[in-house]
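A protein chain is absent from this complex, but the other protein chains hold their places.
For reference, chains read A and B in written order, and residue numbers begin at 1 within each chain.
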Amino acid sequence: MKIIDFRLRPPAKGFLDTLMYNAGERRDGFTRTVGFEPSPAAQQQSMEMLLREMDEADVAHGVVVGRLAGMLGSISNEDVLSLMQEYGPRFLGAASIDPTDRRKAIQTIDEAMAAGFKLINIEPGAYPVPMLADDRRLYPIYAHCEDRGIPIILMVGGTAGPDLSYSNPINTDRVLADFPSLKVVAAHGAWPWVNEILHVAFRRPNLYLSPDMYFSRMPGWEEYVKAADGFLSDRMLYASSFPFCPVKGYRDWFETLPIRPENREKIMWGNAARLLDLPDPASAAQRVEALAS
Amino acid sequence: MKIIDFRLRPPAKGFLDTLMYNAGERRDGFTRTVGFEPSPAAQQQSMEMLLREMDEADVAHGVVVGRLAGMLGSISNEDVLSLMQEYGPRFLGAASIDPTDRRKAIQTIDEAMAAGFKLINIEPGAYPVPMLADDRRLYPIYAHCEDRGIPIILMVGGTAGPDLSYSNPINTDRVLADFPSLKVVAAHGAWPWVNEILHVAFRRPNLYLSPDMYFSRMPGWEEYVKAADGFLSDRMLYASSFPFCPVKGYRDWFETLPIRPENREKIMWGNAARLLDLPDPASAAQRVEALAS
Partner (left out) sequence: MKIIDFRLRPPAKGFLDTLMYNAGERRDGFTRTVGFEPSPAAQQQSMEMLLREMDEADVAHGVVVGRLAGMLGSISNEDVLSLMQEYGPRFLGAASIDPTDRRKAIQTIDEAMAAGFKLINIEPGAYPVPMLADDRRLYPIYAHCEDRGIPIILMVGGTAGPDLSYSNPINTDRVLADFPSLKVVAAHGAWPWVNEILHVAFRRPNLYLSPDMYFSRMPGWEEYVKAADGFLSDRMLYASSFPFCPVKGYRDWFETLPIRPENREKIMWGNAARLLDLPDPASAAQRVEALAS
């Protein structure tokens, strides 16, 4: 099985200057809290080891997320692009924008998509001037993406902003209702609002859920698992949040979850491939098989 | 055992023009999502089959809910009344009101109760101009019902309004606090705010909970079950939400839940009978037994 890991930050470029790498002990503490041993690739900041770990875990693609942030540290689109250029489709890029200048943001989006980025990353609460997900300033940007069929990642879970209000699913729900054709990936799965975001996902077919590191044994996580094997099997996404979780360890653990194989494959490949419009190797294989029979 | 099903929409009159009947595939998808096979009575829109299914499930009464709504579609009080007239006590009516005209709403309430309706249905978020449960415009109406001992159904769960804020239990809690003698049935059990509404129910003796279709294996549902067999056994209500769940299938499933028989009987009959001031066949039977011994 081939896997798409929907949140993976390699030990390279601007990532090395962010807390996830330059505060390694804090990160490893988190990793152990959610039940994993830290990845040596994370600890030794080795691209070579990461690529090997991805191979061992059958991770064909990792979604690499640019970020324009205050406290969390920024990663420029240029950095993400150079990873895309150096490693090819191994890394799929999500471009960040500056929401305080809508014209420039829209230009950034158009240029990024033209350059091969796959989607746009919007982190309302993490901007230097934090916003809620339904902030008016983001609406022209959502409209632009909806009209062009560009999916977005919306970071509205975990430490999404200065306080817990920035992950409130009420604001996310409004965005989904106001832009019904905009495909939205809720990064960090809107944790800790687990039941609430699952209601929103149940109601809004344009929401994809990526609980990533909070999928793993944090309060309420069992409901994510049940939804993954139930009504949300077509819109749940798999993401290790590396370096917070190890690429290989996360996979090994994920496969122990009570999720039926057909749903697991959708979560680990099919849903993301469809969302990002990637060719589906499984259907290609089936086509070959069909021709042969 | 005789059962009162607190939310049951027959395939007749205005109901046939609402999404629950005129979008049958969407409805059947929901039914399967919560783990049931669709009822043939729903699929074939047959009153005769529904009545037979009610018989098989020992459902003596179904609460039929009028609705004045925007997107969800309206069912007039006249339609509900004609069902009450045609089928007698098999269907107990809940009358809807127009909250934008308080004088007319109060007149509607008085006329409906005089005509044999059992309670009033208020759906704040579903009105053409959506409101939160504690909207000022609703307060004269709540006051009128409280003063006359008229119970209300308050739809504040599931798809209660344009977004998730319309089911927020904070607003419901304020209504319960401001009208402590008003008996309020929270339709759809304020799902997905499960822990929160259970706190409110724990605190406010005037709240009854009807999680109905969200009782059934949706995120957080186990807490409803535990409360039903615990502190909320006197105020939990049974409701299939037909046609979303099958009348008979829902009953068969409900009886597999870890709820003690004495509590199950209260939930399926006693609590609703007390709330609606119906004669209690069990106590009548006990009286006969007591006389005989």
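Definition applied: a residue touches a chain if its C-beta (ideal position, glycine included) is under 8 Å from a C-beta of that chain, and two chains touch if they have at least 3 such contacts.
As the structure is a prediction and not an experimental result, all values here were calculated from the model.
Chemist: Among B:L132, B:A227, B:C245 or B:L278, which residue is in contact with the omitted chain in the full complex?
Modeler: Answering carefully, the residue with contact to the hidden chain is B:A227.
Chemist: Among the options B:R32, B:K104 or B:R203, which residue touches the chain absent from this view?
Modeler: B:R203
Chemist: Out of A:G88, A:P219 or A:P261, which residue would touch the omitted chain in the full complex?
Modeler: Candidates A:G88, A:P219 or A:P261; residue touching the omitted chain: A:P219.
Chemist: Touching the absent chain in the whole complex: find that residue among B:N22, B:Q44, B:Q107 or B:N195.
Modeler: Only one of B:N22, B:Q44, B:Q107 or B:N195 touches the chain omitted from view, namely B:N195.
Chemist: Name every residue on chain A in touch with the hidden partner chain.
Modeler: On the chain A side, contact with the omitted chain comes from 33, 158-159, 162-165, 168, 191-194, 217-220.
Chemist: For chain B, enumerate the residues touching the unshown chain of the complex.
Modeler: 169-170, 173-174, 177, 194-196, 198-200, 202-203, 223, 226-227, 230-231
Here is the rule we use: only the chains that are shown with their structure count from here on.
Chemist: Using CA atom averages as chain centres, what separation in Å is found between chain A and chain B?
Modeler: Here chain A and chain B have centroids separated by 40 Å.
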